[in-house]
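Missing here: one protein chain of the complex. Every other protein chain is in place.
This part shows chain A:
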Amino acid sequence: MERLRRTMLFMPGNNPSMLQNAGILGADSVILDLEDAVSLTEKDSARILVRNAIKSVNFYNSEVVVRINPLGTEFGYEDLDVIGRVKPDAIMVPKATEADIKSVSEKLDKIEEEEGFEKGSIKLFALIESAYGLENVYSILQSSDRIIGMLLGAEDLTADLGIKRTREGEEIFYARSRVATACKACKVAAIDTPFADMEDMEGFIKDITRAKSLGMTGKAAINPRQIDTIHGVYAPTEAEIRYAQRVMEAQEEAKREGKGVFSLDGKMVDAPIIARAQTTLNTARLAGLI
C-alpha cells in the first residue's frame, strides 16, 4: 500500500503509557524502540512488552516499526526472533551494513515460513549512522528487497566521523544528499535525523526545510509535539497544488489537441514538470489535502 512517511515517531519500548498512546498521535509511522531508549538491564522486559503491545494495542493508521538492538550485541537476534513472530510492519536495523541486512532478511524468511506469514511481508528500514554505512548506502539498499526506507542518524554518524554536530547542520549536508539520492534511485523513503531542541521552533523548521530541499522525504520525531510541524513543512502549499492541477489540466487539453509540447503561463511544460506535478498531487491526496 502506498503511504506517506513524513514522520516516524520514536517511542521508548519499555514505557506502557507511551506504547498504548503511540497510535493516536498522528505520526505516519511509530518506531517502538528497543535500542537507545531502553537501558541494558531492561532489554528483556522491553522486548516482551513491545511484543505484547503489537499483539493487542491499536496503532490506528500509524505504520508499526520496531528498532531492534544492533546484531553485534547479545540482544539483536533475540529481538528479531521475538518481534518478527508478531509481524510488525517493519524492523529497523541500527548501524546497518550489507551483512546485517542480509542476515536479518534471511532470519525473517525463516520466521515468515514458520509462522505462515506471506514471504517478504515484514519490511526493513536501515539506519545509516556510520561512515561505512554512508559510503555504502546504495549497496546496503540493494542487499534486500525488504528495504522500504533509510533513516539517517546524524548523532552517531558525526561521532563516528569525529566531527561536531551543530544546530545548522552544515556538517551533514553530504550525508543528507547522499542518502536522499540513493533512496530516490531505489524508490524508498529517505528519513532525516531527529531535531533535539524542543524549544527552538525556528531552528526546527529550518532544519526540516533544509533536509526536504535536499530530497529527504520525511523526518524522525522524538516528541509528539514535533509531528504537526513536520507535516506542515512536508505538505504541498495551496499554490503548489493549484499549479500542479493546472499543469495536469493543460496536459489533458494538449493531448486532446494532439500537441506533444505545450506551455502554461508562457513557460514550456515538459516531462519533469509533469512528473513533479503528479508527485505534488499524489502527496496532497495521501495527506488528505485534495
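The definition used in the following text is that a residue touches a chain if its C-beta (ideal position, glycine included) is under 8 Å from a C-beta of that chain, and two chains touch if they have at least 3 such contacts; residues count from 1.
Keep this in mind: contacts and distances are computed from a predicted model.
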Per UniProt, the name of the complex member that is left out, chosen from "Multisubunit sodium/proton antiporter, MrpA subunit", "Spermidine/putrescine transport system permease protein", "ABC-type dipeptide transporter" or "Citrate lyase subunit gamma": "Citrate lyase subunit gamma"
Option touching the unshown chain, where A:52, A:121 or A:213 are the choices: A:52
Missing-chain contacts mapped onto chain A: 15-17, 20, 44-45, 48-49, 51-53, 55-57
